[in-house]
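Quick one: this structure, given as structure tokens, is what I'll be asking you about.
Shown here: the complex without one of its protein chains, the others still in place.
Moving on, here comes chain A:
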Amino acid sequence: MLKLFSLKQKKQSAQEQTENKTSSNKTTAAELRLQKDISELDTGKTLSVYFPDKNNIVEFIVYCKPDEGIYKYGCFAFRFKIPPTYPHDPPKVKCETKVFHPNIDEEGNVCLNILREDWKPILSLNAILYGLQYLFLEPNPDDPLNKEAANLYRDNKAAFYAQVQRSMRESGAYYSR
């Protein structure tokens, strides 16, 4: 049973109001959650994060540098935008480096289930970072955004590899070790 308490409490009248405008629609819970997520980003050695404005952590760039697999030596930039409804809604993530990848299209859209239909508030930004890293290690040709890449990946790994190398050179994704 609900613990008892009485509503019958004298409330102050509106006339006693002091002017003390609150103008922010941000909640402390949302801000603390984001601050916590950000300060606990697990970047390891293959990721780095860049904040264009340290006082506005809702927008930042994650550089993903796979250290194995087909995309080794590439550096791929992902722009993160955290909506005010985070963590109810997932961050918006776009790949800003052109890449030949079955799950990333020309416009930088990324097909990663937890960025859309499978997002849950209990997940954190780290879940997305892991997801992005995994995408470079194990592209998923069954859920393609770039059909040409997906077909090539499935049918002719050598040709796919060559095309990836070419696209990385063209877009300057290669970084020198």
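Note that a contact is a pair of C-beta atoms (placed from the backbone, for glycine too) under 8 Å apart; a residue touches a chain by one contact, two chains touch by 3 or more; residues count from 1.
We take it that contacts and distances are computed from a predicted model.
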Legend entry - Omitted chain, identified by the protein name its UniProt record gives, among "S-adenosyl-L-methionine-dependent methyltransferase", "Actin-like ATPase domain-containing protein", "Cytoplasmic tRNA 2-thiolation protein 1" or "NEDD8-activating enzyme E1 catalytic subunit": "NEDD8-activating enzyme E1 catalytic subunit"
Legend entry - Absent-chain interface as seen on chain A, which is shown: 1-14, 16-33, 35-36, 38-41, 43, 48-51, 54-57, 84-85, 87-89, 103, 105-107, 109-111, 113, 115-117, 119-122, 143-145, 147
